[in-house]
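The complex appears here without one of its protein chains, the remainder shown in place.
Labels run A, B and C following the written order; every chain starts at residue 1.
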Amino acid sequence: MSTYGTLYRVTTYGESHCASVGAIIDGCPPGLELTAQDIQVQLSRRRPGQSNLTTPRNEKDLVQLQSGTEMGVTLGTPIGLLVKNEDQRPHDYSETDLYPRPSHADYTYLEKYGIKASSGGGRSSARETIGRVAAGAIAEKYLKQVYGIEIVAFVSSVGKIHLPAHVAPPSLAPLETGEDDDNAQDALSKEFVDLLATITREDVDKHPTRCPHTETAERMTQRIIRAKEAQDSIGGTVTCVIRNVPSGLGEPVFDKFEAALGHAMLSIPATKAFEIGSGFRGTEVPGSRHNDAFVRSEDGRLKTMTNWSGGVQGGITNGENIYFRIGFKSPATISQPQETAQYDGTPGSLAARGRHDPCVVPRAVPIVEAMAAIVVMDQLLIQNSRKTAASLLPPIKTLPPTMVMPKRA
Amino acid sequence: MSTYGTLYRVTTYGESHCASVGAIIDGCPPGLELTAQDIQVQLSRRRPGQSNLTTPRNEKDLVQLQSGTEMGVTLGTPIGLLVKNEDQRPHDYSETDLYPRPSHADYTYLEKYGIKASSGGGRSSARETIGRVAAGAIAEKYLKQVYGIEIVAFVSSVGKIHLPAHVAPPSLAPLETGEDDDNAQDALSKEFVDLLATITREDVDKHPTRCPHTETAERMTQRIIRAKEAQDSIGGTVTCVIRNVPSGLGEPVFDKFEAALGHAMLSIPATKAFEIGSGFRGTEVPGSRHNDAFVRSEDGRLKTMTNWSGGVQGGITNGENIYFRIGFKSPATISQPQETAQYDGTPGSLAARGRHDPCVVPRAVPIVEAMAAIVVMDQLLIQNSRKTAASLLPPIKTLPPTMVMPKRA
Amino acid sequence: MSTYGTLYRVTTYGESHCASVGAIIDGCPPGLELTAQDIQVQLSRRRPGQSNLTTPRNEKDLVQLQSGTEMGVTLGTPIGLLVKNEDQRPHDYSETDLYPRPSHADYTYLEKYGIKASSGGGRSSARETIGRVAAGAIAEKYLKQVYGIEIVAFVSSVGKIHLPAHVAPPSLAPLETGEDDDNAQDALSKEFVDLLATITREDVDKHPTRCPHTETAERMTQRIIRAKEAQDSIGGTVTCVIRNVPSGLGEPVFDKFEAALGHAMLSIPATKAFEIGSGFRGTEVPGSRHNDAFVRSEDGRLKTMTNWSGGVQGGITNGENIYFRIGFKSPATISQPQETAQYDGTPGSLAARGRHDPCVVPRAVPIVEAMAAIVVMDQLLIQNSRKTAASLLPPIKTLPPTMVMPKRA
Partner (left out) sequence: MSTYGTLYRVTTYGESHCASVGAIIDGCPPGLELTAQDIQVQLSRRRPGQSNLTTPRNEKDLVQLQSGTEMGVTLGTPIGLLVKNEDQRPHDYSETDLYPRPSHADYTYLEKYGIKASSGGGRSSARETIGRVAAGAIAEKYLKQVYGIEIVAFVSSVGKIHLPAHVAPPSLAPLETGEDDDNAQDALSKEFVDLLATITREDVDKHPTRCPHTETAERMTQRIIRAKEAQDSIGGTVTCVIRNVPSGLGEPVFDKFEAALGHAMLSIPATKAFEIGSGFRGTEVPGSRHNDAFVRSEDGRLKTMTNWSGGVQGGITNGENIYFRIGFKSPATISQPQETAQYDGTPGSLAARGRHDPCVVPRAVPIVEAMAAIVVMDQLLIQNSRKTAASLLPPIKTLPPTMVMPKRA
């Protein structure tokens, strides 16, 4: 349904052409400085019309805070917010309405609800993600201020244009031909690890594709423009890193960190794939090379020498950088004619009208960041509760050393 | 936490060496014929010691029904069940306990809870999945009987040994070098589509690896034995198909079918990746080729000519076969020495003792099937509620034809 | 938190003096005819300024639908709606702000959140209930149209002015002095039972107090005016009946019908007590008189001869009229001076400013009806799912007759 989260809880509403889209964010800690501008920054990164790579539907998407703050500070009560739909035009009926768009949600919404919005994507429209981005921006402000948590997503591929192997996520590194992965270390390239450690949103926004590798970004641009000119579309992947997350987040056995994160990511429109850490590629690397050995860090805590795990082990964060990759399919709405049946089964040819993105990944970047922030926030609040509760108990002196954290040297 | 589901709700308990592991299954429809044997079949496919490819820990894993049925019929009340842990041996402390096993849950459980079980994996042990498999077997019995739903999972890769390209899931098909995917149709191979349509559990169980392609299965066997002999481990992927699922399942926007399914799969131990339909591969195929065109089927309903979508569009099932692939990392526990730090930071060399699987994917097959059954059951119950509620309303006559399902010819 | 419900889910936002108050209603069946006017009727019954018995704060409370419907029909997607706060005046600070109002939420909100709204009740204001009333009106429309369910609440007491014994709920009937309840049948008076069976909202609204017994209503009016003139306040009780609810609603063991109903009612501001059926009075009547004997009804189904149970047995509705009573305390905000301490502990005298109701029960009537509708709707959707699921199974022929519903003669 349209609510996500246990303690940090986001509920959204809105279709593509109704009066407004919005959200209620419940469970935000009280006492956080928050203004509309904190939210607007990410909404503006999400909005259409930012470059010639996106849909010409051009809306300002100005957020209006309704409740939950006073004098620029959160009260701990639900934060209501909305963004008006500027485009609420009456639908002008046409022959294209006889067709369910192939691979779009037209058909399945009718199968599910028996009724669907007359225009655009209705609830399946990407405008639905506005509430998510707003909720994520609020979570992120808290996470950044209190924990220094940084969340940066970027485009790692468009169609077959990938980040070059030496700086790509493991699954995008070239496959070896032998049966053992003798070059496994290459799959988790040092340059990629460094990129994860340092990349900023400013780096990402330097190019309209939101790919941080300029040369690749240029090729991606060409690929998107080619799709657009061909009245076609193309998919891509977004990679995201979350830095400075405390260890201990994730709720086994059903709400492990990667399960909650995967759930959140796969709820974004057009997603079909998710992997964390070494992902699919990691399945090919023997344990002896894939395991992240421990080493003492400067502050006396343990850290891992490598990070194939992507910051999560046993479903729980271990304090290392969390990174993951999401696959977005090629948008279903294309203008070129498609041979397909009408709702009543009559075969024909559909040439969709309207405005649509030839490739969604550049605009998906802030949505991915938002969902990541929501997941971290919710899991953090849950774990904080446990940690506080446990800290109030006296230490148990009768337990063997195998059961408790040994003293650090 | 340890509860999953809204209307079909599974709660599990148990560590690797406590008295028993078990589950409470709430929300099972009343009036279903059910005996322990219905559950035992899948538990036996999951249990260790089935072949020389798995851990020598040999437990019979006999399920004991506690409640919720009488005279072999479900009452609609919670079904309590348990499996005794035969192995509840007291832990004999050793030097290996000084080390958190790299990439295992030892370290993160301590970080999260401040305490951990003395032996084995504790709650992170795969024995935790017994409750899941039992809950899945119950769901499956209902789904099969009422809807003819069939769920079959199989091993699609072990390390770098994949199903051959002509019968592999799209992401395992060879990458083209050009920027356009001129051979996109090959990626969704006809043989693979046929395999999805026909494969049975009997086919899968013919070989201990649970790979349905005999020649590949033999190579996988060799790969696993090689890992075992090297005191190493290796990962793999499991592909699963769900047939005959009604259209309309999935709860946008946050609980889309693939989001719920991904959540469930990524909560299984050792998983790092999930993709549905064309998955990561689909991101490379232009919309014009990737879209699944509609065509009228014999019964007058629409079906799709291809199935890049994997049976889900807009987060809602469309009635086509649902297929997805999960990546399992190489097991963290290996016997060969690893250079790594002790809990207190002291560097050293750990050679893990104990019994463990060199590769988990053969035994993961029934677990994947179970989680798939649980997700389908829960989503089906939710959608049935909506459908029943909507069906009791009179038809709205004033709506334009674009908003309701057109008459079928 | 601010979300209620499993399948029919209501989330609200808003404080007393923010931009707007509103709600998102998720899970409404698709295909229901719905306009703002359907909601406005109940909002207008709730709004302040209806008579001289209520607060002079006078707001029109016009609802604005944001999403979830098109052309006057629900889409099955979340319904967003809001009501602007006309009164968003900047707070003019005064000495009264130094005091937490006794028995109000000022102190506890600060203890909980560490911060509170500067004006009025903030989130604890009764304006919060606008979203509930709107959500209830939508549920009610469906329930009425499909099941003929009728929900009518009325005022059964103001202070010590109660409905006369011969037409009062059991707990308001006079106590007998003996140890056995020889007049138990009188406690469940025939006139009261008839009132439950026939009362309408029109009957209730004939008098500004919303008490259906004119003479008593007049006395209540005088009592409220007396409280008002004394700069004091007075409490009261609301009784509510729900007619035509199908049998089978309620989810043992934790979400029994009365548990869910009690939860909902006790979440309304100023409530301190809830009883269903014979309630506290029923604890005094021996089982032999309190039990509701079964008898065959005209349609062949069983009904009960009496209804001490209030339509719920074993936590599940039995098809009889559901009735319950809620106690609302005297409003905490009064204008007469009160000896009490300031936040910092300094003793003093507080004379509260501002507008407030001397008695909330007349305006509480539509709020009680709304929460009742929300509970019935949610439980109905859950039970419909089970019923549909069970109906698809073949009948079990091997069960003894004690375990299944016997054939009706």
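Basically, a residue touches a chain if its C-beta (ideal position, glycine included) is under 8 Å from a C-beta of that chain, and two chains touch if they have at least 3 such contacts.
Computed from a predicted model, the values in this text were never measured in an experiment.
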| item | value |
| --- | --- |
| Candidates B:S118, B:Q145, B:N321 or B:Q336 - the one touching the absent chain | B:S118 |
| Among B:I39, B:L53, B:L82 or B:A153, the residue in touch with the chain that has been omitted | B:L82 |
| Chain A residues touching the omitted chain (full complex) | 6-7, 27, 29-33, 70-73, 76-77, 142, 145-146, 380-382, 384-390, 392-393, 395-396, 398-400, 403 |
| Interface residues of chain B (partner: the chain not displayed) | 1-3, 9, 11-15, 18-22, 24, 26-27, 30-31, 64-68, 70-71, 73-80, 82, 112-118, 122-123 |
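Everything below uses one rule, namely that only the chains that are shown with their structure count from here on.
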| item | value |
| --- | --- |
| Leading chain pair when contacts are tallied as C-beta pairs | A-B |
| Remotest chain, chain C as reference, centres from CA atoms | B |
| Where chain B and chain C are represented by their mean Cα positions, the distance between them in whole Å | 44 |
| Between chain A and chain C, centroid-to-centroid distance (C-alpha), Å | 41 |
| Shared-contact residues (touching 2 or more other chains) in chain A | 1-3, 12, 112-118, 123 |
